[in-house]
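First up is the structure itself, then whatever we jot down about it.
In this view, the complex is presented without one of its protein chains, the others remaining in place.
Now for subunit A:
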Amino acid sequence: MMLKAKRKPGKSDRIPKKTSKKADRADSQEDSSAVDHLHLEQSTPSSDDGFDEPEPTPAKKNPIQVTTKPKNNKFKQKNETKNVKPPTLEEMKELRDTQNLFHSNLFKLQVKEMLEELQLKTKYMEFIDSWLESFTVFTQQLKDGLMERTNLEVPLNLQQKPSGFVFSKPTKEPYLIGAAATGTLLGPKIVVDVALEMPKESLHKEDYLNLRYDQKRALYLTYVTERMQESPNYANDQFKFNYLANNPLKPVLELTPVAKQVTKHLQVRLFITAPLSSFKPGRFVPWNNNIRPSFYGDEWDEEEPLPSTQHYNANVLFDLTLAENQAHLEKAFKGRRNFQDGLLLLKVWLRQRELCIGYSGFGSHILAAYIVYLNSQRILHQSSSSYQVARTVWNQLANTDWTKGISLAPASIQTEELTKLASHYDVCFMDFTGQLNFCANVPLSLYQRVREEAKLAVDLLNDMKLNSFPLIFMQKCPLYSRVDNILKITNYSCVNQMLMLHSQPKFKYDYAKYGYPQLLQLLTELLKKGLAERVQSIIPLETATTAWLVENKAPSIGKYIQLGLILQPDHAYEVLNKGPATNEDPEGAAEFRRFWGERSNLRRFQDGSITEAVVWGTAQDSPAKKRQIVRQIVLHLLEHHLQLEGKDVQFIGAELDQVYRLSPWFKVNKLKTKLILDQDTDAEALSPHVIRCYDELARQLHGLNGLPLEIVSISGTSPIFRYCEPQPVLPQARVAGKHILASHVQRVVIQLGQSGKWPNELTALRALKTAFLIEIGEKLEAQCRLQWVMSAEGLLVLKQGFCFLIELAHSKELALLKQEVTERGVTTYVDNPASRTLERHHYILPKVSGALHSLHQSLSAFGPTVMLAKRWLATQLLDDGLWPEMATELLVAHLFQQRNAPQAIAAPQTGFIRFLQLLAHSDFTGELFLLNFNNSWQEQQVADLEHSYRSDRQSYPPLALATSYDIQHAGRLWTSDQSPSQRVLGHVTRLARHGLQIIETSLMSKDLRFVRPAQLFRGSNEGYDLVIQLKPDLVPNSLSYDLGSPFVSFSQPNFHLPPAGADRMARIVGQLRSAYSDFAAFFYNPHGGKELAIVWRPPTDFAPKPFKVTELQACSPCENGKVQVLKETLLEDFKMLLKDFYLRISTPEELKREQREHQQPKRYFNAKQPQEKSSLKPKKQKIQKDAEQEAPPKKKRLIKSSALKALN
């Protein structure tokens, strides 16, 4: 480097001093103010009081800065003093609290905000109080009497109808229970639970038996309801019955009071309970039988002990113990805001995870009781903050085991042994009376699930590098998106058949003939045994029953089941189930054979053992095929054991995976290659071929003799090297003349060994690089017999039918691009767009590529998930220019980092659903997606980044992504303001929401099949203004499975190979965008789309405007000296730029009409006439459009269309 400042050598020395001082000053403005404060406060004796011992680290750093310039104080005193008033003791405590308890103020403040948001308005509280008061008066006015025929239906679906029922008026006042009593009501639909106790007189001694209690309870409810309906107080209210927690024996009254302002959000539920003393104590211990087999007409061997009905007993006990439990809970929660808030936090967390729904749900009352339990165990202190409450509960949930039983009852009351009680249930948490198990209906798998979620919550809280608040409380995580596969049995006769033939009678009595838990029991047991270690857990997916009008008959429920399988990715796709060795354990082998039926064969293995085994596939099967193994097993088991055929059940596993399959139009057997390829192969299975070929090429490159510098590193940067290329790549590339023809070019970046002789000028460096690449090409040809062509981007090499583009990275090129000389003559290196692009391509992408590759190695669902995501975006006509492919990959990688769920995603389809959720529900303005590979971002760096992101949001692109390899460009490297733009981001969000909605309805519905891929993977044709059809034979089709274009019907595909690296469509659209994006947006499907869809900017952009030299683009003069952009002129431009390519221009409506009329799309040779017509037509169309936009939008339109309109 030369310099020009020799004459004044001292100068340069002084400059740094000055600047450093300046920097110091900026840093320590606060310090100096602190000093000021000190000077001011020294006179007052109390100035030192508030200060405790400082934490050691900051203390070391700070005083230096302070002492460096005490002189400055005088000048600063005036404006800075206001910042430092002496802290009060309270403030000190609060500050210290936040520092110690929470990792950041931010979390605390967010929690505070949320709690405020959740706080119930006083009008509701007042309403509840007055309602209860009036209801108490109402109950007191009730009279005893024989219940005659009612016009209401008794909300109980039983065969045996009760005879007479004598109502006796309640002796105890109704009282609030549940959330209303503990002060933890949660919106948006506030449900106030009120219990009314039947007096003892209503019940007979014998009523414990054979559901008599439940019938009385239902009758009592009916009677009260009827009287209420007659009362003028409730005349206008809406009366409905519903089952509590999907339990058909527990009807409750759902009353929506008609009162001003509360009617929309408030609902009262009336429970009927009975006093604990109604029955003999010990009547309902778990091992007693209270439903006799004879009740269902079954015979029972008299010598056998009666089967215990622990679950039914718990149901009754729930009513009997309610009063006492409620009293205890109320005592613990009353007036303790911290406990109430803590419970609220936990409830929000639980509800977001949908773990509290239905019969098998983990209700929030369990959490309330658990808080009291922890308090009684002295694990939770009375004065713990709400955050501590939640945190402790999670921690304890994660680390304790309830399967052995825990109990709230004091030792004196807990008469029965806990282990004995626990042995009758999966999970055991005894109540205050020591009789009821709160978790009686919670299956083990669901409890485990709650524990895992709790563990995740604690982990998230402990992760200092993360703002865990949205992940814990804000993010919706529907249960269906947390499971890999779903088994759905809705067929009524199948369900009946299973219940009749396969469910054990003891379960029938236990669950009082309720089908759902029997099915759950039956299926989980079978599947658990069959799937063994392939599956992590099998959890029930329930939907809550809907209420019915009191006049209607109670619906029969439980004849339908949906199970979610969470797979163990390491074992789920193993091809073999090995049984015990025949000679060592003949009984075991026989049992194995019985269990698996015909699928089980005797096999001899390489280690010499001969055992029974079931084989589901071969080790060479493609990953997609292996993913079908679980489906095979489940279907086989259902058929073998329960005689259910495949058509009777729905197994939702990999329905969407077909979109990255090879197009059936392309015949593999016509391809000349040494590789063995299947016709039904897919992009995932083809990637390894390319990678293997690349590895070989890398070996050859390393082995080249006679290069002036040796090649030190080779890295592939195309998506295919990290299994993220959704279009199948086949070995079809070939040489034609002096060209290489290839549909895909795989980019490879190489680096050379160090040398000091590279030139210091950009052009010279690039010239040398070119020469070097040509040299490599020549050597490759001579030594390895590979064909090559030199291109402006790099060296194109053809190997085994794949085409590679070798680029040469050199750090000096980057430095020269960044180099700038400041005014003082100092050379600095400043990032600019060109240098950033180069750095990304040559240095950062190889590293990220490696990281993603290893991510795929450890979680094999990553690649296919990215493929699905990319295919989806492509079919929504979003190409790389609108939505960068890397953004998709990084977002999916973000999903696969173990932050979002307790377990890794094993099925790509689930990954894709989560990706849609991420797009649909993320707050892109507030969140920066950080991929901390290898955890290399330090805590402070993350905090700084977050800080800069929040305070300076404008300088970041709409979607901000950062990885640990681009710290200095954080957030700005992968995306820009243009891609994706705010508009496109909004558009994608709406598309994702729409897609999710389709998926959700199909999953949640009893009758619908799961979505067909074509429903999701074909864009909508609405919302576009114009469609430019391109000549189908000039645009080659993609090799991926095509579900059709949104605009035209299928036509004969062509699989011409374009010249390598030409990428014509992308370039043409790129040109159109760069020139005309002020007037229109362009959309096309990058995977072989043959139409270019156009959306004009809003009409205001086309209105006449005054003449301005700088805003004259594309304007023509119109009246009054104003100018205007004319769409016709722009259309002429498009036509000209697309000359030879375009077939015609029309509106989507015209195309649709044409489709309906089954007209053959016009060929370009007879397209001349329609062309001219169509150039006129758009004008008419536009006028209509303008008119339409003024009119209020029609509601019935598809979401998609409105989404696109909003793009304007």
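FYI, a residue touches a chain if its C-beta (ideal position, glycine included) is under 8 Å from a C-beta of that chain, and two chains touch if they have at least 3 such contacts; residues count from 1.
Please note the rule applied: contacts and distances are computed from a predicted model.
Chemist: Refer to UniProt and select, among "Ribosomal RNA-processing protein 7 homolog A", "DNA replication complex GINS protein PSF1", "GPI transamidase component PIG-T" or "Glucosamine-6-phosphate isomerase", the name of the complex member that is left out.
Modeler: "Ribosomal RNA-processing protein 7 homolog A"
Chemist: Check the options A:777, A:1089 or A:1148 and report the residue that touches the missing chain.
Modeler: Considering all chains, including the one not shown, the answer is A:777.
Chemist: Pick from A:106, A:285 or A:635: which residue touches the chain that isn't shown?
Modeler: Of the candidates A:106, A:285 or A:635, A:106 is in touch with the missing chain.
Chemist: One chain isn't shown here. Among A:125, A:166, A:474 or A:602, which residue touches it?
Modeler: That would be A:474, which touches the missing chain.
Chemist: Which one, A:172, A:739, A:847 or A:1012, makes contact with the chain that was left out?
Modeler: A:739
Chemist: Among A:141, A:925 or A:940, which residue is in contact with the omitted chain in the full complex?
Modeler: In the full complex, the listed residue that touches the missing chain is A:925.
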